[in-house]
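Missing here is one protein chain; the remaining ones are kept as they sit in the complex.
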Amino acid sequence: MNSLRHHAPYIRHPESSRTVMSDAVIALVPLYFMSYFYYGSRVLFVGAFSALLCLACDWACNYLLYRRINFRDLSALVTGIIISMLMPPTIDFYVVAAACLFAILVTKAPFGGTGHNVFNPAAAGLAFATLCWSSKMFQYVQPLQKLPFTIDESVSILQGPTATLKLGGIPRLGLTELLLGNFPGTIGSTYTLIIFACLIYLIARNAAKWYLTLSYLIPVALLSAVNHPYGVDPLESIANEMFAGSLFFVSVYLLNDPVTTPKYRIARILYGFSAGLMTMFFRYNSPFELSAVFAILLMNALSPAFDCFCEWLMPKLQTATEKGGTNE
Amino acid sequence: MIFLTELFAAFLSAMMVENLLFARAIDIPGLYEKRTPGQIFTIGAVLMVINCISSIPAYLASGIFRSHAAFVPFMTLSFLLINGIVFILCYFAMQRLMPERFASIQKSLPFYGVNCVTLGTLLIAARMSNSSHFSSFFGYCLGAGVGFTCAMLVLWSIRQKLALTHTPKTFRGLPITFIYLGIVSLALFGLLGNQLPS
Amino acid sequence: MSFFDWLTTGSSHGILLEQEKEPALSKPFLPFLSSVSLQTQPFSHGYDLSKPLSKAQLSHIAALAHIIDERDGKPLSQKLDSCTKQSIDFLCADAIDDEPYVSSQLNPLLHCRTEIVTALNWLADAFEAKHRFIAVYKNMSSLDTKIPASIESVEVRRMEGRYPMEIRAFRNLGKNTLIIGSAALLHLYRAVTEGRVQTTSFITVAGNCVTNPCNLEVTIGTSVDQVLERCGLSREPSCLIEGGAMHGILIQNPLHTMVRADTRSILAFHIDRQEQLYNCIGCGRCIEACPSGLNPHKLYRCVTTNHAQKAISLGLHNCIGCSTCSYVCPSRLDLAYTITKGKQKFPNAKD
Partner (left out) sequence: MNLTLVRKYNKLLRKTDGILLHNPLLTLGLALPLAIIPSYGLIGTAAVSVAMLVCFVPTVFLSGLIGNRLPLWLRVVVYPVVSCLLLIPARYLVQNISPLIFDTIGVYFSLICVNSLLMYSIEKVQNKKPVAVLTFALRQWLGACLIAFLCGAIRELLANGSLWGFVILKDLPRLPVAQMALGGFILFGFLAALCRLIHRLILSFSLKAGSNLPQSSTERGEAGK
C-alpha cells in the first residue's frame, strides 16, 4: 500500500527544478521578441537551431553515459539560448553548431551531466567560437532591417561599438540607443532595458542573486570610470563600457548560473568582484572584443576555491560573533 | 623606474598571458597528485627560489650565446648545468637551514628542483625578444614561478569540486584532468588570441 | 539582522510553511475511548485540595496517574523530581505545534483552558516560578478561532519564528526552566481533581486522504487502523505517517502500530506521482533554509561519495533532522534522509 520510496518530508515545496529551469527560459525569451523586431526571422532560426541542437546533444549524451534520459531536464535549452544570444545575427549555422557541440560534448557531458559541470557550458562554447572564428563573430549589422536567410553581399557588414571602445575611441551613442540596443550588436545581448527587467524577474524568483550582479558591475564601473578615454566624462564611459556590448547580458545570465557559482554569500561576492576585475583585465589586454566570456570561464575554475575559503572562514566568524556580540 | 615597469610587464606576461602550464603545457613530475594548498605553496616557493637564483647566471650565459652564434647547441647544456648547480646549493642550504621542513619533502624535492619548469623558464626567457636587459629576464623567471603556483591552485580548486561529483566511469581520473586543463587554457587563450606562443 | 550577520550566516533560519491546521483545530477534540480507559477505577491520593499542593505531593500524584509528557516522552513525575532541587525561573506550557497539519497540543489548550491554567498555577505556586506563560506558535495564518492574548491572567506568549521553532523556542530562556506539554497539564488536572489515571493521549488525524480531519482523545494502545476507520479515508493513502508531516516516521503496517502516549499525529497522504529525480543543480535554496546554518548541498554530496572526514568537518552531526532542506529542494532530492543515513554511517570521532 505505501511504497518505500517516500522519505521524511512528505509534503514538498510546490516549486520544482522544472520551474527553476523554466524561470531562466522565461527570462530569456523576451529578448528573442526584441531581436525579431530588429533583425527579422533569421534570428529565430538561429536561436531555435542552437537550442534544439544543445537539447538533443545533451539527451544523447545522457543516454550514452547513463542509459536513461530525463525528458524534463531543460538546462541544455538554457545553454543553447544563451549561446545564440551572444552570436551576431549574420552568423553562419556551422559556427553556432560548433559552439553548441563544444558546449555540451566537452564542457558538460564528461563532467557528469546537468548538475556536475565545473564550467559554464555557454561561456565555454562562446569562447571556443570566438577563438576559432574571431573574424565572423564580430561582424554586425545595422538593426531595423529584415535579414535574408542566407547572408550574401546585399547585407552591409559593420563593426560594433565595442570595436571603437577597444581602439580607445568613444562611440557617440545617445542614452536611448544604449538602453534600447539600437546599434549594431549581437542577437540578444544589447537590449539593456529588457535585460534589466528580466534581472528583476529572476531576483524575484530567487533564481538570481542581486549582490552577485552588483558585485560584478562595481569593479567594471570603477575601472572604466578611472581610465576613461580623454575628453569623455566618466559617467558616459561607464555607460558605454557596460551597455554598448554584451557585458550587462553576461553579468545577468552567465554569472547567475546556479551550477557554477559558489554557494556561500561571501564567496559569491568575492566571485563576482574578482570576475569583474578579471573582465576588465581581459578587456584591456585581449585582442577580442567579447572578453567577458573568457573571464567568466577562468573564474568558474576558481569558484570552488572561494567555497573552500568560506568553509574555512565560517567557523572562525561564528566563534568571533559568539565572543563579540550576542548571537541572535 | 623603467626597470620596474619592464620587470612587471615580463612578470605579468609570464604569469597570465603565457602561463607555463596552460599556454605552454609545461609540467612538473607528479603534477596530478593529491596535494593540500600548503604543499602547493612549498613547491611553488621551491620553484620560484631556484628560478630566481638561477636567472642571474643564466642571464650572463645568454649574453654570451647571443653574441657567439656557434655555441647555440650548447645553450641547453649550460642552462641545465646552472640549474643543477643552483639546485644542489639549495638542497644542502635547505638541509641545514630548515631541517624540519626539509625532512618532510626530502623525498620529492629533487623532482621539483630540476624539471621542465625551471629549465623551460630559462630557455624561454633567453629566447624572448626583449630579454636584452636583466629586468625583463628576471621578471619572466619570477612570473613563471608565481604563474605555475597559481596554475596548481586552479587545478586544486577544480579538483575540490570534482571530488564530490559523479563523473562517468570512462572519464574519471586523468581524462577529466586533461579536459579541464584544456578548458582553463581555452580561457587563458583569450589573452593570446590565435597566435601560438613561441 | 546586521549586515555582518546577513553576510556570514547566509541562512534565514528555517522556512515559512502553510500550516493547514484549520479543519482540525477549531473543532473540539472527540473522545475515541476503548473499553480499557472506561473501566479504570479512579485512585484517591488523599490530599485535601483546600491547601496549595507541594512539589512532592504533585509528583506523587503524577506518579500514581502514570502521566507521560507528550512533549518528550518522559514521565511527568520524573521531570518534577529532577527539578525539585533547582530554583525555577520560567515555567511554561508548551503548545507550539509548528508542523503543518498537527494541532494536538494547541487543541486541548483552546478547548479546556481553565483546567490547563489551574494545573499550571498549581505547579507554578509549588515551584515558586518567577514567570509562567503558555507558548503558542505565532506564524499560523488562516485560523478560524482567535488565540487569546492571555488566559485568566496567565500570559500567552506567541513564539515568533520560522519552522523548526520547537527546538529554538526555549533556548534563550536559560538553564532552569521547566517546560511541560499542555496535554500533560490536562491529565495532571484530571488526576488531581477526579483521580483519573492517564489512559488516553491527544492526536490529530489529518492529511489529504482523511475525509474530516479532527483531533481525537484516543486510548493508548488502539491500533492506527481503528483510528483511521474512525475518521474515514476518502482515498487509498500512498503513505501513512506518525508524528508530523515534516519529520514523522512512515508506518509500515497500520494494523500492528499502536498509539503511544507521545504520538502527536497520524497523517495519511496520497502523493500522486513522485516526480522524476533531477540532478542537484546547486541552486543554494537548501543552504538558505537550513536552520542550523549547515550546507546540506555539500553534505549530501559528501555522504553520497563517502567523504566521511569532510562531511564530519562540515558539521554533519549538528544536523537536527528538521528536513527543511528536502522540503525546499526543487530537484526533489531526499537530502534529510541521506544526511541522517550519513550520520549513522559515519559515527562522530567522540562517540
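Quick notes
Read from first to last, the chains carry the letters A, B and C; within each, the first residue is number 1.
As a working rule, contacts are C-beta pairs under 8 Å (C-beta built on N, C-alpha and C of every residue); 3 or more make two chains touch, one makes a residue touch a chain.
Keep in mind it's a predicted model, so treat the numbers as computed, not measured.
Of the chains on view, those touched by the hidden chain across the whole complex are A, B. The hidden chain makes contact, of the residues B:Leu4, B:Ile64, B:Ile88 or B:Ala103, with B:Ile88.
Of the options A:Pro9, A:Pro89 or A:Pro110, the residue whose C-beta touches the omitted chain is A:Pro110. If you put the missing chain back, the residues of chain A touching it would be 94, 106, 110, 128, 131-132.
Seen across the whole complex, the unshown chain contacts chain B at 22-32, 73-77, 80-81, 84, 87-88, 91, 107, 109-111, 113-116, 119-120, 123-124, 127, 169-171, 174-179, 181-183, 185-186, 189, 194, 196, 198.
Keep in mind that, in the parts below, only the chains that are shown with their structure count from here on.
If each chain is reduced to the centroid of its CA atoms, chain B and chain C end up 62 Å from each other.
Averaged C-alpha coordinates give centres for chain A and chain B that are 33 Å from one another.
Between chain A and chain C the centroid-to-centroid distance comes to 46 Å (mean Cα coordinates, whole Å). Contact with two or more other chains is made by residues 115-116, 307 of chain A.
Multi-chain contact residues of chain C (touching two or more other chains): 298. Residue ranges on chain A touching chain B, taken from their complex, read 65-66, 106-107, 110-112, 115-116, 118-119, 124, 127-128, 130-131, 134, 281-282, 285-288, 291, 293-295, 297-298, 301-305, 307-308.
On chain B, the positions that touch chain A within their shared complex are 16-17, 153-154, 156-158, 160-162, 165-168, 171, 175-176, 179-180, 182-184, 186-191, 193-194. Taken together, the chain C residues at the contact with chain B in this complex read 298, 301-302, 304-305, 307.
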